[in-house]
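Shown below is the structure under consideration.
Note that this complex is displayed minus one protein chain, with the remaining chains in position.
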Amino acid sequence: MGIAFPIPDNAIILRREAIISGLSALIPPESLITSEDERRAFETDALTSYRRMPLAVVLPTTTEEVAAILAFCNENGVKVVPRGAGTSLAGGAIPQEDAIVLGVGKMNKVLDINFGDRTMRVQSGITNLAISAEVAHKGFFYAPDPSSQLACTIAGNIAMNSGGAHCLRYGVTTNNILGVRMVLIDGTVVDIGSDAMDAQGLDLLGLIIGSEGQLGVVTEAIVRILPMAEGARPVLFGFETSEEAGACVAAIIGAGIIPVAMEFMDKPAIEICEAFAHAGYPLDAGALLIIEVEGSDAEMDAMLKKIVTIAKKHGVKTVKESKSATETAAIWKGRKSAFGATGRIADYICMDGTIPTGQLPYVLRRIDEIVKSYGLRVANVFHAGDGNLHPLILYNCNDPEEANKAEEAGNDILKLCVEVGGCLTGEHGVGIEKRDLMRHQFTDIDLGQQMRVRAVFDPKWLLNPAKVFPLDGRISP
Amino acid sequence: MSAPSLFAEQELIDSVHAALKAATPLSIIGSGTKSQIGRPAQSDKTLSTSALTGITLHEPAEMVIAARSGTPLAEVERRLADKKQMLPFEPMDYRPLLGSAGEPTIGGVVAANLSGPRRIMAGACRDSLIGVRLVNGKGELVKSGGRVMKNVTGLDLVKLVCGSWGTLGVLTEVTFKVLPKPQRSATLVLHGLDDANAIAALSAGLGSPFEVSGAAHLPNGVERVSATLLRLEGFDEQITYRLDALKKQLHRFAAADYVEGARSAALWRSVRDATFLVEPRENAVWRISIAPSKAAKIIAEIKKSLTIRHFYDWGGGLIWLSLPATGDAGAAAIRSALFGTGGYATLVRGPADIRAAIDVFEPLSPALRVLTAGIKQSFDPDGLFNPGRMIAGI
Partner (left out) sequence: MQTNFTPEALENPAMQASEKILRTCVHCGFCTATCPTYLLLGDELDSPRGRIYLIKDMLENNRPATPQVVKHVDRCLSCLSCMTTCPSGVNYMHLVDHARSHIEKTHRRSFSDRVFRGILAAVLPYPNRFRVALLGAAIAKVFTPVLRHLPGIGARIEAMLSLAPRMIGGRSPLERPQIVSSEGPRRARVALLTGCAQPVLNPGINEATVRLLNRMSVEIVIPKDEGCCGALVHHMGHEAESHSFAKKNIAAWISESEGEGLDAIIITASGCGTTIKDYDFMFRNDPEWAEKAAKVSMLAKDITEFLATHELPATTRATNHTVAYHSACSMQHGQQIRDEPKKLLKSVGFNVKDVPEGHICCGSAGTYNILQPEIAGKLRSRKVANIQKIVPEIIATGNLGCMTQIGKGLSDTNDSTPIVHTVELLDWITGGPTPKAIEKAGLKADIAINTLAAE
């Protein structure tokens, strides 16, 4: 496997005992994990082909503990890899041998809910779905819905600026967070933003969201909650070809209709997801669109009528509306479990490039050619409305040669995304996975500016340092 | 898609290099319609983006538009309107309030992170901006983001630059995601509510499933009888249904009627541009951002020591406030009322001497000030661009 890690700092590794003893003075014993067996469980995230055993793992319970830990690490030159639920597909939470892992899993409380202002203050280790669950009884929800929303934390969402199936309508994480409490590497606690809409000064919040744990450790967040629509109805549209489905998406948007979600699956993905969720996906279709509309029944009927008319012009073969909450749940369960369900048939790596939607047919064809040229298979699941692709390259991870091929195919696909005017990652983040491809999207000047900003927050490059920026040519102030 | 105007961009880079060499700070402007906002310029030379014009990309089916920074906002809006699209964030026009002339540029919209009543639903400029090209203080051309609406590759400098009032770099091109223009728009009007009840009604509306896209309150004194406004936008059938449903839901606050078409549009233009507070021209105008539930209390607190006229937007989350431009133009009293509430106050109109003497933007905590200074340094190490415009000394 081709991605290099920095050479561990032996001086730090040799001081492991002292570092652990220093940490043990800052947090209770159940928050400090040091045995080899137990540390190993934190050696990777959802990108399991890369693994590094951390020096230790800390699971603090308060902002004050986080501050004490970071100040200690800063003084002692110890690297820190922040971790939410460890669901990153980009290796965003993979440790290093000379780093500690700082997990926020124990900080999972709701601190305050204000329905009038439609805001909620939470600790950052709470899961995305738990936020919505907390306010569902009053008809509210937290909008960004990454597929891993059941498990992923708001801390991780903030780190990666996570999106989801419904961001076409509701935006991504950065559009739904009003403020954070963050601990800087020197232990300073800063409040950025608040429960008001516009923060003062530079938009530091916008900078922090999506910074992949390199600027600080977020311990609390103020999120926006939104009223749920009166109803929601996903509709399955089966097409013979991906081209037809792609053209249909463009036509819907062109007609001025923005459904809350437009999801695409190709034939392999349909089969995989149907086998798990029994959602009634059309198994005879070559491509499937899940289009969801919201509103009152009459409003949804009216909107769907327009959409169905367009779909018919584009050769839709089957149209199936969800008839009940149970069916709706099954339809989304199938889509949101697509990656995991793929695990039933093969190992996979999941790409996350975004392309201009006009390029869909061309890019899908090229992806197929690329993956075939490596003798592998691919299943495609993606957010069609915004061009965020998730090709799943299937392979056998116990076969090193095949694993390398899968990685190379993935790189080729991402380069293709950039070539057609898109980007390397739409919502999963760069992590280690796309780090070495950054120069395909950015010039050294672009990266230099980003790194100089990064270094303002963490001059010694202690926070999640193996990620995002190519290892050579790093800049400090 | 035509390539960015490289010639003009190169000229701009050359100008920055020249300024670097001569160590001459620059005032960065588009057409200067908002140059009276912020602390007064501390530079002798001006660098304008006005030569960088033209729409470089518009793909209606992909809902994306890009333009060089000096392109008039009006041109961008016209081009979108031709395809029944719009900038979702409804950028305000500061000319009425500031009495300035000229054509606001799209770059200026970004530099000021403008927004309007639709902020509560569709966000501000920052939420629609997906890509920028800019020249930093080292004379380097930096790009961030791109032309696709979902993009988390690298640090999000797009957001950082948006609303930085030209202090970090000179924008050369900006790219937005856009939305279809709603087919129909209508406004529900409730009369006679006091501030607290009005905000409660607006919160109830915004907490309803009807996608309220504007929520303002014009108290007695701004209107003859106070008016509480809720805007609905969407398909024809949708609006008919929602007007009725929302009216019923808000009946416990007051009976409501509604306006549509040009009247509704004019109403929201006034809210957007704060035209209610244009007169008296010599008054100072503040813009306060706060959680809606705290807004009425803040106003009551401020009224204890100052004579003001005010109105609310964003469901109470934005307060526009006018008062005599004497002394510190109310800065101390307003900021003390806001202390500990999480709210922020910006003096958007005031005489230059007051703007030089007080914090025009909400002062930063020491930790945030250190970070802000560091970021400024990372973009503009020699302090070339708009020095001190946002914060004294940065």
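As written, the chain order gives the labels A and B, with residue 1 at the start of each chain.
Quick note on the criterion: contacts are C-beta pairs under 8 Å (C-beta built on N, C-alpha and C of every residue); 3 or more make two chains touch, one makes a residue touch a chain.
Note that this is a predicted model, so its numbers are computed, not measured.
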When the whole complex is taken into account, which chains on show are touched by the absent chain?
A
Which listed residue, A:Ile27, A:Val66 or A:Ala85, touches the chain dropped from view?
A:Ala85
Considering the complete complex, identify which of A:Ile27, A:Leu59 or A:Ala90 is in touch with the unshown chain.
A:Leu59
So which of A:Pro95, A:Gly125 or A:Gly246 would be touching the chain we can't see?
A:Gly125
Provide the residue numbers of chain A that touch the chain removed from this figure.
30, 33, 35, 37-38, 40-42, 44-46, 48-49, 59, 85-87, 103, 105-108, 125, 127, 129, 148, 150-152, 276, 337, 339-344, 347-348, 397-398
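Keep in mind that, in the parts below, only the chains that are shown with their structure count from here on.
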Distance-wise, how many Å sit between the C-alpha centres of chain A and chain B, to the nearest whole number?
30
Touching residues of chain A toward chain B in the complex: what are they?
114-119, 139-140, 160-161, 163, 167, 171-172, 174-175, 179, 184, 188-192, 194-207, 209-211, 227-230, 250-251, 253-254, 256-258, 295-296, 298-299, 302-303, 354-358, 383, 386-388, 421-430, 434, 438, 441-443, 445-450, 452-457, 468, 477
Give every residue of chain B touching chain A within the complex, in rising order.
59-64, 84-85, 113, 115, 119-120, 123-124, 126-127, 136, 140-144, 146-160, 162-164, 168, 179-181, 183, 200, 203, 206-209, 235, 237-238, 241, 245, 289-293, 314, 317-318, 342-344, 361-365, 367-368, 371-372, 374-375, 377-379, 390-391
